[in-house]
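Here the structure is laid out as structure tokens; the discussion comes afterwards.
The complex appears here without one of its protein chains, the remainder shown in place.
Showing subunit A:
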Amino acid sequence: MPRLLASALSLRRDPRLLKLPPYLSLLCIVVGVVWLFLLPLDDYSRRTYISENALLPGQVHTYFGGSDQNVFRAYKHETDELADKGNIEVNDKLESIAKGLGLKVGRQNFTYSSAGNTHSGQNMYAILQAPRGDATEAIVLVAAWKNVKGELNRSGIPLVLTLARYFKRWSLWSKDIIFLFTPDSIAGPQAWVDAYHDAHDSSRVASLPLKSGALQGAIALDFARETRFKSVHIVYDGVNGQLPNLDLINSVNHVAGGQMGMGVAIQEMWKHSTSYHDRLQTMLRGMLKQGLGLASGPHSSFIPYHVDAVTLQPFGDGWQDEMAIGRVIEGTFRSLNNLLEHLHQSFFFYLLMQRDRFVSIGTYLPSAMLVAANFTIMAIALWVKSGQPEVQEVITEKTKTAEEAEKIAVPNPHVAVERDLNLPLVVVAVCHVLSVVPLYLFNHLSESALIPAFVLFSVLSAILPFLLSNLLHTSTTSTTTQQYNLIQSFSLLLLGMFLSSLATLNFSLAFLVGVFSAPLTFVRPCPNSPVLKVLSMIVLYVLSPTTVVLVASVLPGLDEKVGYGLGEVLKQAAFAWDVTGTYTPVVVWCVWWPAWIAGVVSVLGRPEAAGEKKVKKA
């Protein structure tokens, strides 16, 4: 044992050991990315299963249909009449219908402002009090007047009204059922859920006049088409990449796919052949949506409050009619009605490959953690490297005391030289403090100013590293190799730390940012090789936050032929920040951007005495 320890200690001093970390970092990144691509394989993903036995999905007969079809047609006529009416008129009509059904009705006004625009409206909701319950728990059925694409929810609204009438006749409900009608798909539900949990800003969102018990689950219906459909699309992404409990998705899956015999799709994969390619595509789409952290439907706002929710969207041409989707909702509500406690058994962190295959957090988290770990490894390596005595420092350091000069004159490999921490700390801190500027700008400017501001900011952010680098070079005490190593070390340490914390909250965002900033690990000051310098600069500028945002905004989206365009993306980001509290902008501007600036500064670095070092080594 002592010999082993001694050999381990001597190994610690081996100079070859310090050559290792870059390769180790590269290995981490490669393994992390390859790991992700292995996930869709059968050996790494699992079939989904129901964990919560109380749910019993698809075990009950559903009776919605028959004469309810006529009721639906009647409500549909009413809805069509209201198609061009204002929000208040619509709610007046909906209220009179709900009151006619014997439900308690409440209304709520809200006004959000974002990017100079005002988003205001009025929510209407009706509460069906449970015949067998005590108003301590509730489930929500949401129908937004307009879906996320801005289409009128032409069949969804009448269907929810029909279901309200139908549910009222049953005596088996043990949880209150809340029917929520919102004017739009994002701001309305957000205002309502915030107010339901008393977490609203009362200057923008009114309090709710009427409440029920703790929300146990929510289903939103987005049914804009008027023709028969083939399958149902489950939208499950919440704000900031939070997901509903997998049991809820499984239940809907069971009821729709098993009991009703209709197809189920996720992540806009209208056709899914269960091949590796399709699974990978589904997973990557899911990750992209999760990473962006935007609200994807009326259900998204519920998830941060630990209310599991999904949106159902019928799609495709087939023979299923409105009653079929009504029965899916009825079946799911019967399952939720069975719940004895909040959904907690199944997974909250998962990536779905197809409707019945998933990978859980234990399987996929290592890939993001490996990518984040590569930064930490490099940070430690650079720290160790900065502590190693360098012979030429005796000449350059003027402020060394006699005692220290003595110490360096007899180089001692295991006593680290004193590091000068102040300058590197200041540089890294300045980068992080500056990052408040873009965060504030892009979330507070009005819509028309967004694009000019972005262009101006991109140019400034491209020039900033040159300015900083010049400042470092011409300042009275010029910057040494050690200080450049330390700048990079601190910056990478912070990046690695932020990303590994983030990976537990939003895996996809951490992974994406990690992959985009991977080159930061490998760039070094290279004053003697212009080719390497130019090459590093090109890679860094191509993968800079501003370039990535710009390119992402003009690339075609999942379905669309053309991209949204820069203005729309910035507007959406500001809206998400102001209304739903999406924190993706914080990650991009306050985590990624400062790390990038520090990286470019070190590439541009002209460490003092580096030239002499070369000569000496030669």
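Methods note: a residue touches a chain if its C-beta (ideal position, glycine included) is under 8 Å from a C-beta of that chain, and two chains touch if they have at least 3 such contacts; residues count from 1.
The criterion applied here is as follows: contacts and distances are computed from a predicted model.
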| item | value |
| --- | --- |
| Chain not displayed: protein name in its UniProt record ("Small ribosomal subunit protein uS10m", "Ribosome biogenesis regulatory protein", "GPI transamidase subunit PIG-U" or "Ras-related protein Rab-1") | "GPI transamidase subunit PIG-U" |
| Chain not shown: contacting residue from A:267, A:354, A:500 or A:584 | A:500 |
| Residue among A:242, A:282 or A:354 that touches the chain left out of view | A:242 |
| Residue in contact with the excluded chain [from A:125, A:302, A:383 or A:575] | A:383 |
| Contact residue for the chain not shown (choose from A:196, A:223, A:349 or A:484) | A:349 |
| Residue ranges of subunit A at the interface with the undisplayed chain | 9, 242, 304, 306, 342, 344, 348-349, 376, 379-380, 383, 401, 407, 410, 412, 414-416, 418, 493-494, 497-498, 500-502, 504-505 |
